[in-house]
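Every protein chain but one is kept in place in this view of the complex.
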Amino acid sequence: MIATALSALMSHWRRHPLQLTTLLAGLALATGLWSAVQAINAEARASYNEAALQLGGVPLPELRAANGTIALETYVALRRAGWQLSPVLEGRVQLGNTWVSVMGVDPLSHPGLPAMRPTDGAPLTTFTQMFAHRDTIADIGTQAQDTRAQELPLTSSTQVPLGMVLGDIALAERLLDQPGRISRLLILPQQPLGLKTRQPLSVLAPDLIRSIPDRGADTARLTDSFHLNLTAFGLLAFAVGLFIVHGTVGLAFEQRRPMLRTLRALGVPLRSLSLLLLGELILLAIVAGGIGLILGYLVASALIGDVAATLRGLYGAPVEGSLTLRPIWFVSGLGMAVAGALLASAQALWRLHSMPLLAAPGVLAWGQHSARSDRGMALAGLGLMGAGGLAVLIFDGLVPGFALLGGLMLGAALMLPGALGLALRFGQSRTRGPLAYWLWGDMRAGLPGLSLALMALLLALATNVGVSTMVSSFRLTFTGWLDQRLSAQIYVSTINDAQGDELRAFLAGRVDAILPIRYGEVRIDGQDMRVYGIVDHASYRDNWPLLDGAPDVWDQVAKGKGALINELLARRNDLWPGEPGENDAQLQLGGGWVMPVVGVYSDYGNPAGQIIVSLDSLLAHAGPLPNRQFGLQLDPADTHALVRDLNGAFDPPLAGVLDQSSLKAHSLEIFDKTFVVTGALNVLTLGVAGFAILTSLLTLWSMRLPQLAPVWALGLTRARLARLEVVRSVALAGMTALLALPLGLVLAWVLLAVINVEAFGWRLPMYLFPWDWLVLLGLTLVAAAAAAALPARRLANAPPAELLRVFANER
Amino acid sequence: MSVRAWAIQCGLVLGMLWLAPFSLLAQGFAGQGFAGLGSDATGFATPDATYRLEFPADHGAHPDFRIEWWYLTANLRGDDGRDYGVQWTLFRLALKPQEAPGWQSPQMWMGHAALTTPDRHFVAERMARGGIGQAGVNAAPFEAWIDEWRMSGDDLNRLDLQASGVNFAYDLRLAATGPLVLHGVDGYSVKSAAGQASHYYSQPSYQVEGVLHLPGGKVKVTGQGWLDREWSSQPLAADQTGWDWFSLSFSDGAKMMGFALRGGEAPFVSGTWINSDGSVMAIDGDMLQLDPLEYTQVEGRDIPVIWRVRLAQMGVDVIVTALNEQAWMGTSFPYWEGPVQVSGSHSGVGYLEMTGYE
Partner (left out) sequence: MAAQYGAINMLLEIRDVIKSFEGPHARPVLNGVSLTLEPGQTLALTGESGSGKSTLLQLAGALDDFDAGEITLDGTPLMGLDDKGRADLRRRVVALVFQQFNLIPSLDVAHNLAFHARLGGVEDRSWLAHLTERLGLSDLVTRFPEQLSGGQQQRVAIGRALGLRPKLLLADEPTGNLDQIAGDAVLDLMLELVADTGTALLLVTHSPRIAARLGARVHLRDGRIDGGEM
């Protein structure tokens, strides 16, 4: 009996292959996008974990100096006083075509770095080689003009985080040109018993600050926002896909209603029938989920490179550019597919239970009585929006921000049918012509069938508007900020301080000003950040992008009476200049160095806090600092020639000469890479929404005929009706797009003013890009027309007999 | 006593788990060393039979040689009536000849400290690079150090000795009661039939007193100590698989150093007899018989912990018994080293070192 019933149920799909395709495609798309995002996230997380392991697993407590470097003598003195410590030298250096992090350790005392464990074949590599991931080596390049890069004994190792060169401290100090310097001292877990009571570290080395590093946590915190972003996108795509599934399953159920009734009448128990339907659904979900996983893998593979570039570029987080298949991903993807299918079909399954055995066969209810459900949905939507808003008001952090986004989006989606209904009613009331009047009414009547697809479209469009507004606003702000911030024409790095002196001599008379760029490092609230010391110069006064500060802020900085901090630090630690008459917030720089915060500047793209003080103050507190980077002010017309001269004038050559325009280009390149993924997901989501419209129209096709046949019989050609079908789809999509616009702008505002502040620590002004909206509207209309084209073509070419069947007397 | 070089080499040849890079350094020596016996293509100095030791200069480091050590062992008796053993060793291994400043130095230093009781054996290990001052040796005034471990005095006649591990420490004062002893021919000690050799001298006669810090508390101790000094650049012969080394102090004041390098067609046996007045007699291989009597399981290996030592020429026929059979040095390259007690024709105490048991 079961087999017979099952074959009867399945025969429906054989007879409606398009519906089956739609169902599978919808679910596969949903699963695909979701699992793609999951795969990307999992890959990134695995990379972080791997990086943490590669650098020695659980971080040890460590000692750091206020000025950023610890003298070798201090280390040796502490060792000889009985403290088991291990030195680490860290820095960044340009090697060949790229910048890398250099980490130098003493292998004799460092607690285990897998990469540096020598192999049987090459036992001495620990001290003679530096180790880097092969991708890093590839990034550095072999044809680089950089002699250091060519001579560096680099060995490929998968055990080194991307973007890092790891090796013995003797090699690292030469590469970084920091002889005898140590960045931090790890406090090893096993300390000797000692003969006498050992002096505590705080007595032996009062300048050193002891802390538990949370580098892993830093990466996690910064990148969490990025991953949350991706996950939100994935969920959105999944929801859009589920709209498709919901529609298709509902339709299939309606169409099989008579069959189900017949099967029950023939003695198949309701329970068996429910189980059969459930089983059928799970089977379909697994098939679709499988396809979706393949799709997801492909999408993720295509995107992971950019994601990795983004994470590396924006956060310095080490992420591999390739994808590993993980069983958990596979299982969770299929699980989502099945769960999603069941969720989307819950209504249909419920209806099976509540279906009377002997009710007259019916078609889907069309028409006016959906007004009440519209109202209910609209109220639910309002509730969701309110809940989201409340979440932001009550809680801090990123999650409430996303809750607000979610509430807004879902709420708006729920309100869409009601809003469209009102608009259509209004349109109808303004119409005279019979055909137009019919069309308005017909659209309104058709809303329930299309509303899910339109909701999906609304979400996709709003996301598109919101995200692209955010990105474009960000880009515009960023570009302007770069213009201000990069006010020097040329930026030069020398390989050591002596070359810095040579450079100054070389430049004498050739430039308007040489601005040294010198910094030390401090740790504030467990976060490392740089303190820059600047000399007083008009280019800062004229160009530096200040968000807050008194008019005389530059005088105060020059006199050493105040510090400027970046927006991130200001927001995170709530440090702001006081209003006139009030006191400025006090910035604790460690070692008893306190400065009032006299100004806040924007510092987009920097995930760390930053501080600017006068050079004199910095040197007074941080001791001698490297003096190897300079900004050169000169007539822009002379830039090109000077860059050429600088590149040839020194032996060994300068560490780097960058002119402002290539620096800007590079910054913008990083910026654009950062949002490649966002853009790709945007397009994909919009594509899925377009597909939702297409499938809705296709699945509604059989129901559409009884509505169109009478109009045809009353004297309209099929071709004209087909054209009207396209108009109908385009009009609905257009109206949805118009409603999506304000929603998208609200979304953009939330992203810029709520999410960004929480995630990155900066708030961005919002700019509007009407041209983009027009393009998007155009795209939407084209998509809607394309989606309607297929069923419309079918209508135009339908033989009259097909239409006449509607009038057949024996139904 | 090239035994340490041997220990290092065995560590490699027998393929241990390389948990610390130091043993790998040693592996590097081994790998290079096998290439050319006697001659040295990498610029290291090689032992020279015609060289005459000069003091105090030769108490200091010889960075032109590949490998060198300052090796002190002591048999002690506590005011609690128990017997104890103490080991303090500083190894030097060079990646390249000569010293260089700072981290660039190719000189690697390693310290081993051990404290043996009849039922416990405490071990600590330290590593450091030369050039930065974390470890090193000054000839005069004498100081050998790594981290807070020190062996220091005006010269080798009076030494202060300190070391500590996670759960033990010791602080000892040593006073020499006899002259330095040169092994082999004027301190040129041959280590294989093929002619590998080292420069090797000892101070076998220290009176020791001081304090041991144990988990159970402090113990005051007195006893006697033995310092070995040796440097070389040559590894042992390829077919030599292990090493047994004895330093014995008899109650009549005579002392004996003897070793057997196992492997090859027959063990290479050699030694030095030291009369109570400090005069010395080289022991040829065929005079000294070293026979294991009883084995015990130590760290999964069968290690001989009771030996019969015979030197007929001197009327010696003694049983040498480990104070603590489990005196295992679980360091970067592992070996067995611990105090022993002597009975039979002579009674006394001493130290036994064994490597290459798998």
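Per-chain numbering from 1; labels A and B assigned in written order.
Following the convention adopted for this analysis, contacts are C-beta pairs under 8 Å (C-beta built on N, C-alpha and C of every residue); 3 or more make two chains touch, one makes a residue touch a chain.
Just so it is clear, the model here is predicted, and its values are computed rather than measured.
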item	value
Partners of the unshown chain among those that are drawn	A
Which of A:325, A:665 or A:713 contacts the chain that the document leaves out	A:713
Where the missing chain touches subunit A, by residue	365-368, 433-435, 437-438, 441-442, 444-446, 706-707, 709-720, 800-801, 803-804, 806-811
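We adopt the following convention: only the chains that are shown with their structure count from here on.
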item	value
Distance from the mean Cα position of subunit B to that of subunit A, given in whole angstrom	62
Complex contact set, residues of subunit B against subunit A	12, 15, 18, 20-22, 24-25, 27-28, 31, 95, 102-105, 108, 124, 127-129, 132-134, 145, 147-148, 162, 164-169, 171, 213
Of subunit A, residues touching subunit B in the complex	72-73, 75-76, 79-82, 84, 106-109, 116-118, 120, 123-124, 126-127, 168-170, 173-174, 179-180, 190-195
